[in-house]
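The next block holds one structure in the form of structure tokens; read it before the comments.
Note that one protein chain is taken out, while the other chains of the complex remain in position.
Order of writing sets the labels: A and B. Residues in every chain begin at 1.
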Amino acid sequence: MSIFSMIVAALLFLGIFFFAIGAIGILRFPDFYSRLHAAGKCDALASTLALIAIALFNVRDFDWTLFQSWDNLRVSLKILLIILFVYVATPAATHAITKAAFIVGIEPWEKRKRNR
Amino acid sequence: MTMNTVFLLAAIGLLLSTALALIRVVGGPTVLDRIVGVNVIGAQTTVLLILIGYLFGNISMFVDIAIAYAMLNFILAIGVTKFFLRRKTARGGREET
Partner (left out) sequence: MARLVTFFIMLFFWILISGMFDPFHLGVGVFCCLLVTIFSHDLLFYGHPDLPWLFDIFKVLAYLPWLFYQIFLASLEITYIVLHPRMLEIIDPRLVRFRTRLRNTLSRVTLAQSITLTPGTITVNMSGNEFTVYALTQKSAEGLPGEMETRIARALERE
């Protein structure tokens, strides 16, 4: 395995690790709002890392005389487009869900409730 | 260990964390918890689709599907939230909290 492949594999597994953290987070947190923390942040970072890994791997041994290389570069740009979209969409979706929960009136978990 | 194995292992790990998120979708106490779980699963599926595309050797087709899925995931979160809010006011009471 070359250095390049190892970097790609490391980025990919770091992304998968953060996805797993997000999934465990929405299982373990005590109330609704803190689950959103785990969901929103870890997902954005994990998608970025994993997608960048695949986009890098897709343009390996780039040769500017071949059409196939340029087509691979186009596919990588599309993957970067997904990352950009995720960065706009994830906070907006989180915001919408939080606002809905706020309107419905779900109570935030607080520390002093546990001490009673 | 070839790159193919690495991608396959990553896809399996991703599937396992999808299963973890699915527990929250099935057992979540409120409807909004389920929406969060579905949102997380959608983000994971976007990456999983591209991994599948590499494994099948047809990545340029699966990238299109992944873009469509990412957009659909966003619209799903917004739309279901709006629908949930409207249903609550239409019946004049809380369904589940």
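In this section, a residue touches a chain if its C-beta (ideal position, glycine included) is under 8 Å from a C-beta of that chain, and two chains touch if they have at least 3 such contacts.
It should be emphasised that the depicted structure is a prediction, and the values quoted were computed from it without experimental measurement.
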item	value
Selected residue (touches chain absent from view) among A:Val59, A:Leu81 or A:Val104	A:Leu81
Interface residues of subunit A (partner: the chain not displayed)	18, 21, 24-25, 28-31, 33-34, 36-38, 40-42, 44-46, 48, 71, 74, 77-78, 81, 87-88, 90-92, 94-95, 98-99, 102, 108-111, 114
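In the analysis below, only the chains that are shown with their structure count from here on.
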item	value
Of subunit A, residues touching subunit B in the complex	1, 5, 8-9, 12-13, 15-16, 19-20, 22-24, 26-27, 32, 35-36, 39, 43, 46-47, 50-51, 54, 57-58, 71, 75, 78-79, 81-82, 85-86, 89-90, 92-93, 96-97, 100-101, 103-106
Subunit A contact footprint on subunit B (complex, rising order)	1, 3, 6-7, 10, 13-14, 16-18, 20-21, 23-24, 30, 32-33, 35-37, 39-40, 43-44, 46-47, 50-51, 54, 59-60, 63-64, 66-67, 70-71, 73-74, 77-78, 81, 84-85, 88, 94, 97
